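Below: one structure, written as structure tokens.
Missing here is one protein chain; the remaining ones are kept as they sit in the complex.
Just so it is clear, A, B and C label the chains in written order, and each chain counts residues from 1 on its own.
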Amino acid sequence: MSTPQLNIALIGYKFMGKAHSNAFRQVARMMNPAAEPVMKTLVGRNAEAVQAAAAQFGWQKTDTDWRKVVRRKEIDIVDICTANDTHMEITLAALRAGKHVICEKPLAMNLKQAVKMAQAADAAGVKHMVMHNYRACPAVALAKQMIEEGRLGRIYHWRGTYLQDWIMDPDFPLVWRLDKHAAGSGAHGDINAHIIDIALWLVGAIDEVCATMETFIKERPLLGGTDAGLGAQAAAGKGAVTVDDAVISLARFRNGALGTFEATRFAGGRKNGWGFEINGEKGSIAFNFERMNELQYFNREDPAHLQGFRTILATDASHPYMASWWPAGHIIGYEHTFTHMVGNFLNAVAHDEHPHPDFWDGARVHAVLDAMSKSAAARRWVGVPEVVPQPVLV
Amino acid sequence: MSTPQLNIALIGYKFMGKAHSNAFRQVARMMNPAAEPVMKTLVGRNAEAVQAAAAQFGWQKTDTDWRKVVRRKEIDIVDICTANDTHMEITLAALRAGKHVICEKPLAMNLKQAVKMAQAADAAGVKHMVMHNYRACPAVALAKQMIEEGRLGRIYHWRGTYLQDWIMDPDFPLVWRLDKHAAGSGAHGDINAHIIDIALWLVGAIDEVCATMETFIKERPLLGGTDAGLGAQAAAGKGAVTVDDAVISLARFRNGALGTFEATRFAGGRKNGWGFEINGEKGSIAFNFERMNELQYFNREDPAHLQGFRTILATDASHPYMASWWPAGHIIGYEHTFTHMVGNFLNAVAHDEHPHPDFWDGARVHAVLDAMSKSAAARRWVGVPEVVPQPVLV
Amino acid sequence: MSTPQLNIALIGYKFMGKAHSNAFRQVARMMNPAAEPVMKTLVGRNAEAVQAAAAQFGWQKTDTDWRKVVRRKEIDIVDICTANDTHMEITLAALRAGKHVICEKPLAMNLKQAVKMAQAADAAGVKHMVMHNYRACPAVALAKQMIEEGRLGRIYHWRGTYLQDWIMDPDFPLVWRLDKHAAGSGAHGDINAHIIDIALWLVGAIDEVCATMETFIKERPLLGGTDAGLGAQAAAGKGAVTVDDAVISLARFRNGALGTFEATRFAGGRKNGWGFEINGEKGSIAFNFERMNELQYFNREDPAHLQGFRTILATDASHPYMASWWPAGHIIGYEHTFTHMVGNFLNAVAHDEHPHPDFWDGARVHAVLDAMSKSAAARRWVGVPEVVPQPVLV
Partner (left out) sequence: MSTPQLNIALIGYKFMGKAHSNAFRQVARMMNPAAEPVMKTLVGRNAEAVQAAAAQFGWQKTDTDWRKVVRRKEIDIVDICTANDTHMEITLAALRAGKHVICEKPLAMNLKQAVKMAQAADAAGVKHMVMHNYRACPAVALAKQMIEEGRLGRIYHWRGTYLQDWIMDPDFPLVWRLDKHAAGSGAHGDINAHIIDIALWLVGAIDEVCATMETFIKERPLLGGTDAGLGAQAAAGKGAVTVDDAVISLARFRNGALGTFEATRFAGGRKNGWGFEINGEKGSIAFNFERMNELQYFNREDPAHLQGFRTILATDASHPYMASWWPAGHIIGYEHTFTHMVGNFLNAVAHDEHPHPDFWDGARVHAVLDAMSKSAAARRWVGVPEVVPQPVLV
């Protein structure tokens, strides 16, 4: 009996489009998922550009109208890699057409949108997943496994940071990611969202937060040329940055743990420096994405004179996901966080199981993001609403 | 011409008494300070214990009455290593007797006391220093030097943590440090004070803070026997922990930088894990005390393909304090942070210069400590009052 | 104008077959090579197994007879991933058919075979490359670039190790890699070959070597069942290990540098721990494959108080190969060393340029391997013959 095939339509073809395409291309070659993805259609507004991308990434067809594509009978899964402000609309359309949906993070523009999407997805009876891909780092999945094995015990501390430095140059231009209308927020929604998801997954629900944000460079050169549709003249001018460059926050978890969060694009030398440390009663774990194949672990129950933080090189067949890859010690790269996520999703569809993180998980991240934004604006602690799936009436 | 001698009286002989004694014993052997300390009198309440300590550490005399000792003509410098709630009283008495004063950190019980001590010290016209010894780690002093050399430029971020784990066992008893009346606070005054001092020194004044605190283990076994003066019966009982186990805080610096602080005794595997990272427009530096001879430095002005965090092993004669020690690569230990501080103080006295950090610096730490405590209690942002020395009327 | 296509035949489908297949599948998707590979035919002796592998890896056709395949007109490039003792025969057949040839390392069974292959390849006028894939780690290629930029100056030391631990269990069975007839040697040809190639590339020619080898576990359980064609009875028995478990060697380079080499399968905890340190008059570099995206660099010309080993995270667009991948800080994995090598080869074919490392480079590795083997047997220093390409008479 052969592996079933599932046809994919991918909307969007930039950085995330490249990463998701790679995952679809690789997953069946490496992971033996229960269903094989067929890279059917790549969708983008610019016909020429999307055709070039499809040729580059290996898609069979292209289209410029996502509305038509998501309704096509041949499509089984719609994967959304567009700007955040289009996630809800595309998702709802795909759900109406009965498609399984994968959506890039952050799931929506805010909690309200996210809950609407999650409810619609449940009601549609399809599989839905938000691409919080970092859950699928083998070392992070190992952290989850170790917590479930009881190796940390009661958790006291979460310390999460996401440090980048790509806009530190004051001459870096005013790209859309620095425009509130286009991007919603800056470092907050883009990268804080990642560590919030990991915190919720590993430590649990957050009760309340207290945050503050800052924009260090308040004006930047306007983009000239075709990007902004402005003349060369305008390119000489400057415009206001309307999103945060950095956000820091305190948090209290429901289980009593204290947490700190920091996300910034102004940490010189930290390129994609996201990581965390968790301290529990029985042990501690720490992770740094720039060494994504490694997990630090301190076992308080080792003999006293032999205790120490150990570097687990999570590349052994005994580690999550790694049986699919190479012999131990042969590290894997960033892109396979997506490969693993797509593999999980294909398995969920094929086995009619529930994938994770689903849209409710995506909504929970928004609950925290929104509370932090509100806290930063109001300069006070803000409670995080509990996000509970609504029962679907059949 | 021979080096002048200065007679020391040290009040207190436990952990800090041992560390300060060692510094006085070593400083003239290694650093050639402009004045040589004479270890004249060690003071403690228990005659037998203080005699044993004096024999162990190398003091000429002992006494049980600090009031008498600080007034003795032969004493030039009074060094205070007692519990925090006695710092002010002893300091003021020593100042009245015209002695130079060194005081352990935190300087006092609160900002008000600290300012009173600083004003009195200025009025007395003597030299005064608070023992924020970590400024005298060579690698930390190198960080200061690099900032003054302009190698970081405008500073965007401070990320400071002080992580310990010595009271994680729920059976660890209710020692005086866990009693608010005796200790004032828990991790906050004990270890957060250290990283606050370093932040103020390296980054500058803090405008406002928002903190929260937690006591994870709320009851602990009472100390039995001689310590608590209770019978074996009582030892079976438990008492309430009345100080914080951990504190986390946000901060905004006057220069626009964002800061985070965390101090905890519940970070398993972190023994004396205090450290920081500072991100500036031109570079970043990072420090971890458990590798106290090293400073991490990222230079954003290196050629692009050669940029990276470098580990400066601050043991070279070109590094602060290190010309006094061994050839490069031969690391020094914790205790010499005190040796360097004492050396600095002796030089200040001999040359009639102003030592640092002085009592005003100690008061500035209290201004932040108090603001964080208030913030944690009130659950809101709290401004940090500016601490400005009052002119002394001559 | 479209990119030309080149049809590939791959002989072999185990570990290396999987890695090479992945490279052919990915290279045009990521690197924009000047020619696009077409995964035409996968070849193996077992029809069923090779068909399964072809389906898994994405090959169009399969065959069980490499002799026929290498002669097929449609094939442009033959890639050889079979056992070492077949490399020469297959290569010579492919060359006779005028095909470009890629061959796994070590190139041959010994220097004599290797030279014969190199001469034949030159005479055939085709492109030839030996798959010393580790040259294509971006961080290793950066090391090469830095040496060429003169950043190390005169080189004094090479310190190379290749540490693994996968056969430390005495119950690990007597696989073919532990049989001299099948494998030629143990750790020596398998992994010492890698660091020898890197040494030759980065430091230059080796004049003489002095080596010794050891087999720590001299008998191992025989493999039962289909692998060895023996009955279950035999499986209970043991057989002699006839290859080295470990080899260590001294070396003198032509430029006056001293070198050490160590390759072992008995270094517990080192999974694929190959690395090197090079000390030059102006600086030092160090590399550890288990952190393959990083290169350590010490610049002796930095200001004295700022010197230190820096960790270059070689993931920036300014680093070799990395413009093809992800933004800085998003690391890549082991498999892309092959992707880069295949990309280089395709470019060489398309542009009619000379690829590296070619078969002569492969022969140079054999010259060192053979000298070390001879040295270990004779217990003395052995000179390494110079390998110079013979002029091809046209």
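To be clear about the criterion, a residue touches a chain if its C-beta (ideal position, glycine included) is under 8 Å from a C-beta of that chain, and two chains touch if they have at least 3 such contacts.
For clarity, every value in this text was computed on a predicted model and none was experimentally measured.
Enquirer: I'd like the shown chains that the missing chain touches, ordered by label.
Expert: A, B, C
Enquirer: Of C:32, C:260 or C:318, which residue touches the hidden chain?
Expert: Only one of C:32, C:260 or C:318 touches the chain omitted from view, namely C:260.
Enquirer: From the list C:81, C:195, C:246 or C:306, which touches the chain that is not on show?
Expert: From the options C:81, C:195, C:246 or C:306, the contact with the absent chain belongs to C:246.
Enquirer: Looking at the whole complex, which of C:106, C:138 or C:283 touches the chain that is not displayed?
Expert: Of the listed residues, the one touching the omitted chain is C:283.
Enquirer: Just to verify: which one of A:100, A:159, A:319 or A:364 makes contact with the chain not shown?
Expert: Residue touching the chain left out of view: A:319.
Enquirer: To test your reading of the contact rule: which positions on chain B touch the chain that is missing from view?
Expert: Looking at chain B, the ones touching the missing chain are residues 15, 19, 21-22, 25-26, 29-30, 32, 56-58, 164, 166, 270-273, 289-293, 313, 315-316, 325-336.
Enquirer: For review purposes, identify every residue of chain C that touches the missing chain, sorted by number.
Expert: Residues 156-157, 159, 161, 163, 165, 168, 210-212, 214, 216, 246, 248-250, 252, 256, 258-260, 262, 264, 266-270, 277, 279-284, 298, 300, 307-309, 379-381 of chain C touch the chain absent from view.
Enquirer: Mind listing the chain A residues that contact the chain we can't see here?
Expert: 142, 145-146, 295, 297-299, 304-313, 316, 318-319
We take it that only the chains that are shown with their structure count from here on.
Enquirer: After a C-alpha superposition of chain A on chain B, what does the rotation angle come to, in degrees rounded to the nearest 5?
Expert: 180
Enquirer: Of the chains present, which has its C-alpha mean closest to the combined C-alpha mean?
Expert: If one averages C-alpha positions chain by chain, the most central is A.
Enquirer: Looking only at residue numbers at the chain B/chain C interface, is the share used by both copies over half or under half? Answer same or different.
Expert: Homomeric contact, same residues on both sides for the most part.
Enquirer: Measuring centre to centre with CA averages, how many angstrom lie between chain A and chain C?
Expert: Computed from C-alpha means, the inter-chain centre distance equals 36 Å.
Enquirer: On a C-alpha centroid basis, what's the spacing between chain A and chain B, in Å?
Expert: 42
Enquirer: So how far apart, in whole Å, are chain B and chain C when each is placed at the average of its C-alpha atoms?
Expert: Computed value for the inter-centroid distance: 55 Å.
Enquirer: If I count partner chains per residue in chain A, which residues reach a count of at least 2?
Expert: Answer for chain A, listing residues that touch two or more other chains: 270.
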